[in-house]
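Structure in structure tokens, see below.
Removed from the display is one protein chain of the complex; every other protein chain stays in position.
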Amino acid sequence: MRPSGRDLRQMRPISIETGVMRHAEGSCLIRCGETHVLCSASIEDNPPRFLKGTGLGWVTAEYGMLPRATNTRNRREAAQGKQSGRTQEIQRLIGRSLRAGVDRVALGERQITIDCDVIQADGGTRCASITGGWVALRLAVNKLLKAGVLTSDPIVDHVAAVSCGIYAGQPLVDLDYAEDSEAGTDGNFVLTGKGRLIEVQMSAEGATFSRDQMSTLLDLAEAGMAELVAAQKAATA
Amino acid sequence: MRPSGRDLRQMRPISIETGVMRHAEGSCLIRCGETHVLCSASIEDNPPRFLKGTGLGWVTAEYGMLPRATNTRNRREAAQGKQSGRTQEIQRLIGRSLRAGVDRVALGERQITIDCDVIQADGGTRCASITGGWVALRLAVNKLLKAGVLTSDPIVDHVAAVSCGIYAGQPLVDLDYAEDSEAGTDGNFVLTGKGRLIEVQMSAEGATFSRDQMSTLLDLAEAGMAELVAAQKAATA
Amino acid sequence: MRPSGRDLRQMRPISIETGVMRHAEGSCLIRCGETHVLCSASIEDNPPRFLKGTGLGWVTAEYGMLPRATNTRNRREAAQGKQSGRTQEIQRLIGRSLRAGVDRVALGERQITIDCDVIQADGGTRCASITGGWVALRLAVNKLLKAGVLTSDPIVDHVAAVSCGIYAGQPLVDLDYAEDSEAGTDGNFVLTGKGRLIEVQMSAEGATFSRDQMSTLLDLAEAGMAELVAAQKAATA
Amino acid sequence: MRPSGRDLRQMRPISIETGVMRHAEGSCLIRCGETHVLCSASIEDNPPRFLKGTGLGWVTAEYGMLPRATNTRNRREAAQGKQSGRTQEIQRLIGRSLRAGVDRVALGERQITIDCDVIQADGGTRCASITGGWVALRLAVNKLLKAGVLTSDPIVDHVAAVSCGIYAGQPLVDLDYAEDSEAGTDGNFVLTGKGRLIEVQMSAEGATFSRDQMSTLLDLAEAGMAELVAAQKAATA
Amino acid sequence: MRPSGRDLRQMRPISIETGVMRHAEGSCLIRCGETHVLCSASIEDNPPRFLKGTGLGWVTAEYGMLPRATNTRNRREAAQGKQSGRTQEIQRLIGRSLRAGVDRVALGERQITIDCDVIQADGGTRCASITGGWVALRLAVNKLLKAGVLTSDPIVDHVAAVSCGIYAGQPLVDLDYAEDSEAGTDGNFVLTGKGRLIEVQMSAEGATFSRDQMSTLLDLAEAGMAELVAAQKAATA
Partner (left out) sequence: MRPSGRDLRQMRPISIETGVMRHAEGSCLIRCGETHVLCSASIEDNPPRFLKGTGLGWVTAEYGMLPRATNTRNRREAAQGKQSGRTQEIQRLIGRSLRAGVDRVALGERQITIDCDVIQADGGTRCASITGGWVALRLAVNKLLKAGVLTSDPIVDHVAAVSCGIYAGQPLVDLDYAEDSEAGTDGNFVLTGKGRLIEVQMSAEGATFSRDQMSTLLDLAEAGMAELVAAQKAATA
């Protein structure tokens, strides 16, 4: 039995509220159970320097967590004077994942920055950031299409992510904090709407795992994706 | 006429939603018009080192702004590796203001940290942070009182803040961004529920001002305070 | 009775020695009692980037304190790797105050940087920095006028500052360290030579205050200003 | 055909020279083709603070690259004042991987730090660091066993890593730089000597991938592991 | 002929004014021509951690330069967020030099920090810092002796420093900025009152030099020392 009482393959309830940050070109508040992330998309007409003159666009991401998003207060990274290795790892993952769903030629020489700020954390914040970040990106690109700045859609498919893990020997999907902190193996799968893989990350945190277990986790992730994509569709319809 | 169309003495609509961050001992989302600030209070049993053995408690504050809280995206302070002078000035002000409403002997040797994170900015973010920060503080202290950790209430009065300025020669209250960026003089008043002054900050940003003008601005602030304290009372009732 | 033995409205003796830093375009050593600050003005032909092409000039300030300016040695900010929030707050105040006395169109596209370095501290270092900084600025501008680089004087009035506070229930002017560290309320007033207000900063540090008390403090500040302006005139005659 | 001319499943020649840093408790220079990494193990009797009193040991890792390990010179991280996100991500991976092969109870309250410094880079530096880091760790632990400090061996199995990727549609193993920089999908597998999985990392860098492709890559990795473990055995015999 | 018009072996006029910083245990303003340095000594009862329990004392130094001590304004190191390599090199030299004149057993477990802040620079600031720093140290130690905290004098001899160089082929002593910036070889000698050598630093900055030239420079330095020691004696009599 999971600490959350959920079935092994049961995702947490997902809600995505859009238009929550009036200045951003696209924004949403995504809630995966008690994990809440504010995502915004900011369009800049200039691409990063290394792309000047290539005709290619860029999508990048930054990630943060409010000090009291967690059970005990964390020190504010701005006050510490640097972003932790964990933060950098996560924001690199978000950016890489979203770029995999974008046609950078169609985007043209501009940059879209996705900011993902965790308001409340209960496990799976990087997955919620990717799923919500895609919604913010979609809304920002819609604005460019509507305004005629872009004529063909640079977004080639949905991108969403789900966490998996092995808890007390059982493969589980969409772990909350209580589950995640006890899981022997921990993973994240980023997939496209059509079920292609973008990123697979699995780490033994105490117990190594087998190919079979990995395969079961991927089955769970594929099943969970359907719900995430449905929520993205509902939010951006 | 004000850009906002408001009357010279008219405050923006205030809303304070509490309990928005499940892990914090106290929290609220304060909305002053289009300025939205998430405030949380975190209790630590250890006071800062300089107070060890004195029997006194401490209230401190940290302030941040999401990168896309503003019209154009600001660089994330954590990524820049330091908090700006403006950020530090604001968080020192919030902490100082809230401490003025607290009996530090009654609080005992513990620290309460108020985090104020601006989700959306439209002028007056430091004032909203103080007004909302007080609510988070009040809720956290209520918890200590309820649990019997504290037996006498260390909060001696409401603390709230309102901005004022001289715009096109006219004294105004509660400026939004459009008004603030054009005001020749800019100020903030922090007051207690009983109308005592905690902090007065007025700066000429282009045009010096007279004692009479300062007096008029203080009249406006005192009037505005009534609405803020009423909102605080409703939120913490 | 004040710890200093001074009358409630009595300023400390002021002395301003000019030409103390041979390389600077303007410089002085200001002594307000035992508070000693070296002030220099440095002219650069290039304004900061955000003013390029606007025709406007800029006056900015930096503030520092020698490690042993105080009773116990403070860590050197350069060794700590950052300026404290207090330092940044003070230097922003000095710059803002001096700019309020300058016609930035008449100054033209150049920048004047005022460096204020506290050699010895005994309360009121930010006020002494503003009063002495104005002298350095005046001398540097005189040089530009004499050389014909400027044809009309960009300095529109004197700018000086005085501290006030409530000590043992009594409003006082020009507090030294012993008085300042015990004052329940603490403030600084920056005024022009004609008595217009540039900046009002009053903070309750233990005891809130009333409008009447603020009014009395402003009376004291206005009286003290006469001495400061006289000293500035004598130094720059 | 691979740029390197190798067969799709052909690993680069591996050489591991031990005892190359006389002060370290364990050390080796691992060469995987033209990728050369110096690995050292340093034993400290004190575990990190969060393990004091738990009876558990810790293995951690740090990673660096000489400025001219690469084709064009990279800025020295020490001179830049921080480790890049990539560096932090890699050193977290190395530490996590090696810990998965260690019985932290048997290690007892001590810390072993593995330093991996890339002397020359030609793709796969993180994998070489893990494979070589394990050798340094093994040698250091041998010393503790020989000295009787440890009585049971805390190392439970070999740990080694191999990169895989999809290049021009073909799954490849052990990519060099020319292959890696053009691969559409890029991955690393960390395995134990018995073939259990420790870490799976696969990223689409331009082209998404299928479950079947992932499965083929894992087949390749498992085959390559045999060579790595043989080289580790030879080096530590 | 030297740019300064001085004879090859002619030192600049030296003046040492003591007691210039009221809070410091010892202080002086040393003027070597137009080079002016404020030196203070601060006594702490605790030695640095690495000396705890050894019975030995420590003397250390920090060095700084006001932004406008020089002909064009330098960026403030505190604002840049770090001390330059040059600053660190100089302060290490000052500390090392002064320690060479101190009996650290007699000093006992305490630390004396010498702060040297250049008010005005015209070449030779590190030498003036050493010579003036010794005076501040002497005065601080006198205070400890007078108070009976120390019973035997830990200062074993005078320590002073003089710059030398080869300018237009001519060996010179005590170079000012105009001479220093054109000298092909540049050096500093730190000596004791009895003429023992503490530190020799000579650098070719454009032209290499011979043993004979080094010998001549040392002759010049020894001659100059007499004047420096006389000034130290006069100041501390």
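Lettered A, B, C, D and E in written order, each chain numbered from 1.
FYI, a contact is a pair of C-beta atoms (placed from the backbone, for glycine too) under 8 Å apart; a residue touches a chain by one contact, two chains touch by 3 or more.
All figures in this text were calculated on a predicted structure; none of them were measured in a lab.
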Residue of D:113, D:129 or D:213 in touch with the missing chain, whole complex considered: D:113
Hidden partner chain, touching residue among D:9, D:52 or D:76: D:76
Selected from D:18, D:40 or D:163 as touching the chain missing from the view: D:40
Contact footprint on chain D, counting only the chain that is left out: 20-24, 27, 34, 38, 40, 42, 44, 62, 64, 66-73, 76-83, 87, 113, 115, 117, 119-121
Interface residues of chain E (partner: the chain not displayed): 82-83, 85-86, 88-89, 91-92, 96, 100, 187, 192, 196-206, 208-211, 214, 218
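In the analysis below, only the chains that are shown with their structure count from here on.
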Selected from A-B, C-E or B-C, interface repeating A-D by over half of its contact pairs: B-C
Chain D and chain E: spacing of chain centres that average the CA atoms, whole Å: 51
Whole-Å separation of chain centres (CA-atom averages), chain C against chain E: 33
Contacts with two or more other chains, residues of chain C listed in rising order: 82-83
